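For this view, one protein chain was removed and the others were kept in their places.
Should a chain be cited, it is by its letter among A, B and C, assigned in written order, with residues numbered from 1 in that chain.
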Amino acid sequence: MIADLVQNTLDGLSAGATYALLALGFTLIFGVLRRANLSFGPAIMFGCYAATWTHVNFGAGLLLLALITVSGAVLAGAYVERLCFAPHRGGSAIAAMVASFALWMQFEELATLIMPRHLYAFPLLYEGDPLALGPFTLRIDALAMLGAALAACLALWWTLYRTRFGLAVRALIEQPAAAALAGINVPWVFVRVFALASAIGGVAGYLVVASHGQITPMLGMWATLKGLLAMMLGGLGSLPGAVIGGLALGLIEAHTQWYLGPQMRDLIAYLLLFVLLAARVPWMTTRSAS
Amino acid sequence: MDDYAIGVLTNIALFSFIALSAYLLLIAGEMSFGQQAFFGVGAYAGGILTTLYAWPLPLAALAAMALGAVAQFLVALPTLRLRGLHFAMATLAAAEMARILFELMHWRREIDGELAGPDGTQGFRGIRWIFEHGIEPLHYLGIVGVLLALVLALFLMIERSKLGATLRGVGLDPELAASVGIDVQRIKLGVAAAAGALAALGGVLYAHHNTYIEPRNFDIMLGVHSLAYALIGGLGTAFGPLLGVLLDIGTLESTRVFHGYRMIVFGGLVALVLVYRPRGLLDERTVQWLRQRFS
Amino acid sequence: MAKAALLLIVLALPLLAQAQTPEAQLRCESTGQDFVYDCTLMLTRFGRPLEGAQVTVGADMPSMPMAHSVRPARARPGLKPGEYKARLDLEMLGEWAIKLRLDGPVRDLLVLHYEFDSKGAMPRKR
Partner (left out) sequence: MSFLEVRDVVTAYGKIEALKGVSLEVAEGAITCLLGPNGAGKTTLMMTLAGILRPKQGSIVFAGEEIAGRAPHAIVARGVALVPENRLVFPAMTVLENMHAGAYQRGDKKTVPGDIERMFARFPRLKERAAQQAGTLSGGEQQMLAVARALMSRPKLLLMDEPSLGLAPLVVEEIFRIVTELHRDGTTIFLVEQNAHMALRVAQHFYLMEQGKVTFSGDPGSLAEDEVIRRAYLGSAQRPA
């Protein structure tokens, strides 16, 4: 009983760590642009497919695959930024969002054109037996995922709070007009934020496919939905909130799945989001989102 | 007309209902990611009524519309004060909940020696009312087309009336609208109920056209597509959403030039159109220009 | 022995319960060309082969059923009674909802779920 609880908590944290990364990517983009990038997940999927394609055709080591995933996601992210967000800066938020959805369709079709099977194997992060510690089993890949996600979070924290670029990003999130008046080159920061967010998403995507050992075109929708959900739960536009939202989502999912099954897991996550939004809990609605 | 053409035209008409429901919300200033839920509610409710309870389709359609209106009204009631992405995410959460509830729904009875009714993820087979009543595909297209024309006529009438101006006023600037004495909450609740009924009508007609539905038919893809159709077609007139559907299904799908590349072409086209026309092809300015030109 | 008889009855039940809705079974083999399949269809009604039907075979993707649809092909009668043959040109691998529109002695629309891979098609297992 207690063992289940602990085990679920561990599983939940490692899943939550990737959700946190996805939510951070979303939040960075939403924070500076005030627009949701629906193509965030599909861009990650594109990176993962690029890596899978390399793996299937040439074979490549884990590190190289991670590198290809991240660069693929950044490349796809740059394409989305140029076509969907740069033209609508200061313009219509809905148009930007719908445009990003249109590119989502492109990524999905591109993935199935290049690799037409529904499912491909991806090299596993770790193939040995799980580690047994008394009554608990620790999946090594889950630990590695948690560790990598935490490392990525720390690297992001350092970038945002200890570098000049990070200062500009935070200034832009807080007061876009004042950031421009302080001499920050806003369009250029947008481009770099997009690249940074896509890279973080690429790391998350790589961790997910490498721990599941497989990839399908559904990854795009999955990553967009989980990222949006975690971002909203943590309060729209707050970076620490994104981490908390991601971890909370992971924990809730792990426990509800164990006790109630996968359908109830998703139902409860969405119900929670709906109820919190409807109740207008303070941390969710303090920042306006238009 | 060959079967394929009839099928494509029926699909265009069916999509138009849900695109119009997204359009209605957009002109009232709300972006919904969740219209697929009410389309699904209509499809399931209508299918259950005709298949399990032997209701005639027209009556089942009316009941499904009422249910769709009530469903979206109930979703809107606690979420209408949310704006922008908050509202969109609340509708998405509601829609995903609805989809999961469809997955959990097992409601099967023996009809004519066969088990019929929703069977969770296995879907809902045998919604055969139009076959049992000998309605040919061409006739069904006629029925769907007439209903769509009626809905469009209603839209055009409302858009020329004071109510239409009020709707656009609420959409463009709710604070200003409230300050001149418009009950913004009531208008938006009314719009939500109407959008729910409209999507549900599309759903009923879809279920009976296809004879088979399953929960996956009603995922976020359908909702965001309808939003995209409404937006690229244009927010200036109710013909906008139709143009959006026509552009995708009508030209790209049926002309097989882009076989296998359709979404790449369409996706790029949508993104490019929105760069130059953020409120769609038939936006307010174009519609005004057209009216002056031809009246 | 009694158990076996019971099993037989249970297995036969669906056959006994056969109503007027036709039943369909599909076998598809890749032609070697990408996403093009030769399919053989067995139609039965009241447990007997259904002959003389005009069958149109179409296909939908289960998510976005109205958008990703494939131009339907008219099926030719096969050698055996109740057998029909059609060539399907899909857009990609994966799960497809195969739609059979029947005209002639019976008018109906049947929807079957098959998973298409590079060799052929398998019924969806879920």
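Note that a residue touches a chain if its C-beta (ideal position, glycine included) is under 8 Å from a C-beta of that chain, and two chains touch if they have at least 3 such contacts.
Here the structure is a predicted model, which means the values were calculated and not measured.
When the full complex is examined, the chain removed from view is found to touch A. Looking at A:6, A:131, A:154 or A:182, the residue that reaches the missing chain in the full complex is A:182. For the options A:171, A:197, A:225 or A:269, the residue in contact with the chain missing from this view is A:171.
Mapped onto subunit A, the interface with the missing chain covers residues 164, 167-168, 170-171, 174-175, 177-187.
Keep this in mind: only the chains that are shown with their structure count from here on.
By count of C-beta pairs in contact, A-B exceeds the other of the chain pairs B-C and A-B.
Per-chain CA centroids place subunit A at a distance of 40 Å from subunit C.
The mean-CA centres of subunit A and subunit B are about 30 angstrom from one another, to the nearest whole unit.
Across the assembly, subunit A contributes 113 as residues in contact with two or more other chains.
Residue positions of subunit C touching 2 or more other chains: 35, 92.
On subunit A, the positions that touch subunit B within their shared complex are 30, 36, 38, 83-84, 87-88, 91-99, 101-106, 108-110, 113, 221, 225, 228, 232, 236, 263, 266-267, 270-271, 273-274, 277-280, 284-285, 288-290.
The residues of subunit B lying in touch with subunit C in their complex are 3-4, 7, 11, 14-15, 112-114, 121-122, 125-126, 128, 131, 134, 137, 206, 210-212, 214, 216-217, 219, 221-222, 225, 248-249, 253, 256, 259-260, 262. Partner subunit B is touched in their complex by these residues of subunit C: 17-21, 35, 56, 58, 62-67, 69, 71-72, 91-92, 97, 99, 101, 107-111, 126.
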